[in-house]
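The excerpt is restricted to a subset of chains, each kept in its original location.
Every chain is named by a letter (A and B) in the order it is written, and numbering of its residues begins at 1.
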Amino acid sequence: MTELTLAKAIGSGLRRALLDDEKVVLLGEDIGKLGGVFRVTDGLQAEFGPDRVMDTPLAESGIVGTAVGLAFRGYRPVVEIQFDGFIYPAFDQIVAQVAKLHYRTGGNVKMPITIRVPYGGGIGAVEHHSESPEAYFAHTAGLRVVTCSNPADAHHMIREAIASDDPVLFFEPKRRYWTKGDVDEDAAAVPMGTARVVTEGTDVTLVAYGPLVPTALDAAAAALDDGLSVEVIDLRSLSPIDFDTVEASVRKTGRLVITHEAAQSGGIGAEIAASITDRCFFHLEAAPARVTGFDTPYPASRLEEHFLPDLDRILDAVDRVMGRENSLTGWTA
Amino acid sequence: MSDDKQQEIDLAALEPDGLIQLVTPSGDRVANVAFDPWVADLTSEQLLAMYEDLVVVRRIDTEATALQRQGELGLWPPLLGQEAAQIGSARALRSDDFVFTSYRENAVAYCRGVSLPGLVEMWRGTALAGWNPFDVGMASPAVIIGAQTLHATGYALGCAKDGVDSVAVAYFGDGATSEGDVNEAMIFAASFHAPVIFFCQNNQWAISEPVGLQAQRSIADRAPGFGIPSLRVDGNDVLAVMAAMRCALDRARTGGGPTYIEAVTYRMGPHTTSDDPSRYVDETERAAWAAKDPIARFEAMLDGLGILDAAARASVAAKADQVARDFRSGCLGLQDPEPMSLFDNVYATPHSGLERQKSQYAAYLGTLS
């Protein structure tokens, strides 16, 4: 058991993967000597050499497309996209090649590619450095999409992602890179596709993932002071979504709040609200509420506190699903 | 011919504008100091086998177009006119090389050993791909223009990592050269010194767009600026294509890195069976290219060498007939897939969301029957 930051926990997971399987190779911009702009790969090129930890030319489509070829040759490439907003030049290779090749070839060609993406806002960055593009990939058949919220999960989930024979989009909550927590490298990992109930509760189910899990926990604590018992679920996987866990919770609470940074329209929250309404229609006491980024581009950093869901906005939604008097009766989809 | 230095010089001498040709359109074998050695070992049998290949793949192509007209295929992209470019290059490969193509490389697929029905599965719609890439060393065709050039580069990088001398080949068209991916592939290949060959069939057209819209200079002129030597070869000359390809393969196998080959040819047919080239093709141009036909030229050369006697001709004709029959029956024998196979192989390991949809659809189908 070691205390690590979330960034270092991913780094140690990458290191273990490199040690465990010689077919694992890392590709990305500035991941070598620099160790990545967030230092997640710090020291790995020094330890494993430039053949296994490769700085690539500056072209995201090129990186992912090259990874596809390596996968054809039996490798397990782990690709780093430097920031969320730079994944789009690789979109075609991801959705039309990485996602489809196993299906296209009737299962003959596996694509065990992990695409790491630091994502989300709250770090005062310039444009394109604070995006939450996860819904695009969760809507893409053939991909798995996961995200972690704490160091232990970060470590084990990156190893599970790399070990997976399917391609995995691995979203790293960049504003939580410096969060510390205990990591037991040898512990048995929770299967990657499952959600985790972080705090049990009886009144409201609050679903969060990635960077907003700590915010959700704060909200649950604040709600408790107010006499409300909120069950917080860390989704962990966005494709597949572990609806069984969410359904079980909502059947108990009858109320659902979902929060994410991505824009509301067509976000993960929409899918959860729709699916849970379908599964738990007669158990729901109120319409599921979404607390999300707005349908605007990510704004200038001096405005991001207004864009990002925070404790108050989450509590407001909790109040609303509880049917409490709340100025925001109009605060709906 | 494996001395790196020597090759660099040979290639540089031909760069950028020489069009490598070993056989003229009228079938005369012309001497070429640099490239003759690369095909000097070919025996009469091997030359005849290449001739047979040319005839057979043209016959398959004709038959496929007929099958499409008869409603048995949804679509077909004819390779008429490009037989030499494909046979000359594909027959230079080893079985442990790996090929990443676009959709028109059906002669390449034939050479790699794809089964006859396998050639048409994706066009008949019974599957998305007609073969297991690992059985034949050839990926399923990339329909997204240019994407496969990066896959070839990555595969080549893997070969280098593995310390083997297998080579990856990317086939693509003149139109594809405009896609960002193809340029990125050259950059990655050059940067990683990957054993990959970029084989561009410049058939003068990208659907209705002439190559002049994509490139202001020869296609082959681009690669050198990226640090990749390039060869410009008469794509209707099967010998020249083979020589160029063997030269490039040797470079790749011996640590020389990537090579770019532009095979200058012509798409004699429509883009696909859905296309109407009368809207855009200039008939004079087409006629000029008809005079450079790759098969007629090779036939004339073999004739001149006295290799192609009546028996050989008859045997090739018989083979073509037989292949055409097998091809047709193989195509017609392709069965529709089972409905529930729709859900297979989306993932390598079960995905709970999809599993649920699958069982629900199975239940639904059950109620209908």
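FYI, a residue touches a chain if its C-beta (ideal position, glycine included) is under 8 Å from a C-beta of that chain, and two chains touch if they have at least 3 such contacts.
Being a predicted model, the structure only gives us computed values, none of them experimental.
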For the full complex in this file, what are the copy numbers of the chain types, given as a label formula? A x2, B x2
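Operating definition for what follows: only the chains that are shown with their structure count from here on.
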Per the C-alpha centroid definition, the whole-Å distance linking chain A and chain B comes out as 41
What residues on chain A touch chain B, complex-wise? 25, 51, 56-57, 59, 61-62, 64-75, 77, 89, 92-93, 96-97, 102-110, 141-142, 144, 164-166, 193, 239-244
Note: in the complex, chain B contacts chain A through residues 98, 100, 127-129, 132-134, 139-140, 142, 144, 147, 149-159, 161-162, 168, 180-181, 184-185, 187-188, 191, 344-349, 351-354
